[in-house]
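Written below as C-alpha cells is the structure these notes are about.
Every protein chain except one is present and positioned as in the full complex.
Moving on, here comes chain A:
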Amino acid sequence: MEYANLRRQAASLKRSLFDQGYLDEQFCQVEDLQDEASPNFAEEVVSLFFKDSARLVANIEQAMEKYPGDFNRWDAHMQQLKGSCFSIGASKMSNECTSFRNSCAEENAEGCRRSFQKVKREHAILRQKLESYFQLLRQAGPARTATRSGGK
C-alpha cells in the first residue's frame, strides 16, 4: 500500500533527524499534542517556528551590521532565537545559538560571525528536512486503521 510506504518513509526520515541530532524529545512532545481537533498541529507549530525564526535571523543579521560590537544586543536577539528552537526541539540549531552566545560573552566578533553562519546553515537544513517530512505525511494522508477487505 502506498499509504504504508509513505508512512514508513516519513518515520525513517524522522528517525534520521533524531539520530543526526537535528531534533530532540521536545519534537515528540509537540507531535503528541496532535489530536482529532488539531490533526496538523505539529506542522502548524513548525511552520510558525520557521516564520518566526526567519524574522529573528534577519534581526540578528541587521543588528550585527548596524551595531558592530554591541554584543549585548546581538546576544539578546540570539536568545530569542534559541528560545524558539527549544520549543520544537531543534537541538542542532539550538547548540549553534549557544555557540554564538558564548562568543558574545567572550566579545569575540569573529566567533559570532562564524557561529551565525552555522546557525543559518542549520536553519536551512532543518527547514528542508522538516518540509520533506511533512510533505510525506500529507501525501500519506491521515492515519488509517486496518480494515478487512469485503467478501461475499
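Methods note: contacts are C-beta pairs under 8 Å (C-beta built on N, C-alpha and C of every residue); 3 or more make two chains touch, one makes a residue touch a chain; residues count from 1.
In the analysis below, contacts and distances are computed from a predicted model.
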Record-based protein name (UniProt) of the chain missing from this complex, from "AP-2 complex subunit mu-B-like", "Response regulatory domain-containing protein", "Leucine rich repeat containing 58" or "Nicastrin": "Response regulatory domain-containing protein"
Residue of A:Ile88, A:Cys112 or A:Leu130 touching the missing chain in the full complex: A:Ile88
Sole residue of A:Ala10, A:Val45 or A:Met93 that reaches the chain not shown, by the stated touch rule: A:Val45
Those residues of chain A which, in the complete complex, touch the missing chain: 26, 29-30, 32-33, 38, 41, 44-45, 48-49, 52, 76, 79-80, 82-84, 86-89
